[in-house]
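Reading through the structure tokens given below for one structure.
Just one protein chain is left out here, and the rest sit where they should.
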Amino acid sequence: MAKIICNEKLSEDMFLITIEGDFPGEMGQFYMIRGWEDYPLLSRPLSIHEINDGSISFIYKVLGEGTLRLSKLQKDDNITLHGPYGNGFPKAEGRVALVGGGMGIAPLLYTAKKLHKTVDILDIYMGFRDEALLVDKYKQYADESYISIGSNITDQLDISKYDYILTCGPEPMIKRIVEMKEDNHTKIYVSMEKHMACGIGACLVCSCESKNGMTRVCKDGPVYLGEEIFYE
Amino acid sequence: MAKIICNEKLSEDMFLITIEGDFPGEMGQFYMIRGWEDYPLLSRPLSIHEINDGSISFIYKVLGEGTLRLSKLQKDDNITLHGPYGNGFPKAEGRVALVGGGMGIAPLLYTAKKLHKTVDILDIYMGFRDEALLVDKYKQYADESYISIGSNITDQLDISKYDYILTCGPEPMIKRIVEMKEDNHTKIYVSMEKHMACGIGACLVCSCESKNGMTRVCKDGPVYLGEEIFYE
Amino acid sequence: MSNTKVNFGSVEFKNPVITASGTFGFGREYNEIFDISSLGGISTKGLTLNKRKGNKGMRVWETPSGMMNSVGLENPGVEDFINKEVPFLQDLNTNIIANIGGSTLDEYIEAVERISKEKVDMIELNISCPNVKEGGMAFGIKTDTARNIVREIRKVTNLPLIIKLSPNAEDIVAIAKACEEEGADGISLVNTFKGLAIDIDKRRPVFDNVYAGLSGPAIKPMALRMVNEVYKQVSIPIMGMGGIMNWKDAIEFMMAGSTCIQVGTANFINPKVSLEIVKGIENFMDRENIKSLEEIIGII
Partner (left out) sequence: MSNTKVNFGSVEFKNPVITASGTFGFGREYNEIFDISSLGGISTKGLTLNKRKGNKGMRVWETPSGMMNSVGLENPGVEDFINKEVPFLQDLNTNIIANIGGSTLDEYIEAVERISKEKVDMIELNISCPNVKEGGMAFGIKTDTARNIVREIRKVTNLPLIIKLSPNAEDIVAIAKACEEEGADGISLVNTFKGLAIDIDKRRPVFDNVYAGLSGPAIKPMALRMVNEVYKQVSIPIMGMGGIMNWKDAIEFMMAGSTCIQVGTANFINPKVSLEIVKGIENFMDRENIKSLEEIIGII
């Protein structure tokens, strides 16, 4: 159990929650979170948004019962975190673009923070439906940043400019990026979303078929090479 | 839905919760309360402790999941109340004693407030296990008040002094009082406790057998003439 | 505004929302809280030929997202019901379903004969109460026993007859088919699931009767599945229930194959919930441009 430092409303339905403690974690990993004892039953997976000395934070969108209950928590309330889980993004090199759509921007802040000093170029693309959020926080780590509101962020993306693309967001967005790929020099890594129960690779409810056979999104993923995945 | 004005800790496990609104209610009636949406499933019966202009209050002891959740609510949080339910205490006259044991003192404050101006004598007896609580609040309405901590409050009670005894508390205490009765001039009214579901007399889970046949504690009670009840 | 009317066999319901037996008394208490004539129907507390006191000891126990009850068919008996409750119920503008239980075939028959002389809209034969020893549920476990009681009851009543099935039945689809074959006009399901709770400090069961009936949201997935299994195999209409807490749950039951739905435990959580479910269904129909609920019944 850990204590909440703050739980800030960013927009109508988005929140930034910061929790006290020295939590480990790599970029693109996630935690299974519950801000309640018994109900709802399952914990909710949230990607690491940022880790600082003595705190970890997540951003989340209120969708159903679980995120609604999260949104009601206040400073000093207790919360339970299990993790970090998942493989996380690879240590990209050279020219790198991070592309996030909607809540898919969540893991990209920590990723940017980890990568911006070691890569040659770090560009950040962020697509929002209604309202741009947290843009300044991301800009500090970006060489260039691109924003779209209501349209496809992928329209602004020329993947041939990059050695690595790390992306997270709705499946149609991911799919568009993967389909842009023509030659082999750009490595596209995608972070996938599946409903989860255990989060650690034991229950197989998050399994899906990849080109290398069955894979557990929580343990073998959530990050995959874009071409490994069968999109829907 | 109503708003919480305050939810004050009175002792290790007792709380006083005050809720905004003009709620109706007679002495000895109760409300079905839930300070949550879905879980736990059932609402919790709590006796009216006090009604003032624009507010109602209850005192409760933290026992299980429901009262624990109640205890975590804060000012301005929402809470749902259905009621008032039950018959309540009768309009006693003459020399009256209110006898409460443990949480059984809860309904006696509002009862005292309602009765003290119209009866000849109003004495209040309060039995506590570890620690006396709220005593001054009760004293304002009492001619005499008697307190016991750790021993039987009934030891101090001479029922022949009274025309009416209104009592609420653990069944053994109630039973002792009812058994004190020798002549017929003292009317003893007891408030009973049963697990409830609907609270309004429809489901029959709170039924028990009385000397007048089956009775629904939530609707026909919770207050009965002491001699009507079969004690355990 | 949308038309929520449904035909359950020959009986028209102004909307598909009915309050479930044993959770709504005879309507009087809830009628003090809202106008219960706005409901599609009311299923009465389970009636038996003679008055019953019900079970001793603890009668309710809360479980995760559920509750167990061991009321044991406490009721005033059919005669008292007819004298004291029917006049009140007949004045309401809603369908009245008399829920009938019993311990022996003869008791069932006599109770049904008696009630059939009255102006109630339907009989719901409860062969599924888990809370009475040697009674109720015993008839609802094995297909042959169920078939037999439906056959005999069908002979003595011309009222529309629905049979309330037990989720504890050995083969709920086979029982439903047997009911259909014996001339039942509809099926209602499910009654409560038989469960156990133990007081570990006292080292004994919570209920004097040991087992008791589980209801509420906990049972919804199973109840919904049973409704769908039965829907696929019988042609008479279904009243589905089990853990319906809101209009979304009600729509799920209709999509699984229920023509009407019944609301039980939810009444305890919010006494006006059945009314809110009617409203929710109306709004859903408007939003989705549904002209008649027939369009969605059994659609999955």
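Order of writing sets the labels: A, B and C. Residues in every chain begin at 1.
Here is the rule we go by: contacts are C-beta pairs under 8 Å (C-beta built on N, C-alpha and C of every residue); 3 or more make two chains touch, one makes a residue touch a chain.
Bear in mind the structure is a predicted one, so any value in this text is a computation, not a measurement.
Residue C:K220 is the one among C:K14, C:R59, C:K164 or C:K220 that touches the chain not shown.
Which of C:F81, C:F193 or C:F268 touches the hidden chain is settled by the complete complex: it is C:F193. Across the entire complex, the residue among A:V62, A:I121, A:V205 or A:L225 in touch with the chain not shown is A:V205. Take subunit C: the residues that touch the chain left off the picture are 63-66, 68, 170-171, 193-198, 200, 203-205, 210-211, 214, 216-222, 224-225, 228, 243, 248, 251-252, 255-256, 296, 299-300. The chain not displayed touches subunit A at residues 34, 38-43, 82, 195-207, 209, 214, 219.
The rule is simple: only the chains that are shown with their structure count from here on.
The central chain here, found by comparing per-chain C-alpha centres with the mean of all protein C-alpha atoms, is C.
Chain centres here are Cα means. That of subunit B falls 35 Å from that of subunit C. Multi-chain contact residues of subunit B, defined as those touching 2 or more other chains: 38-39. Those residues of subunit C in touch with two or more other chains are numbered 64-65.
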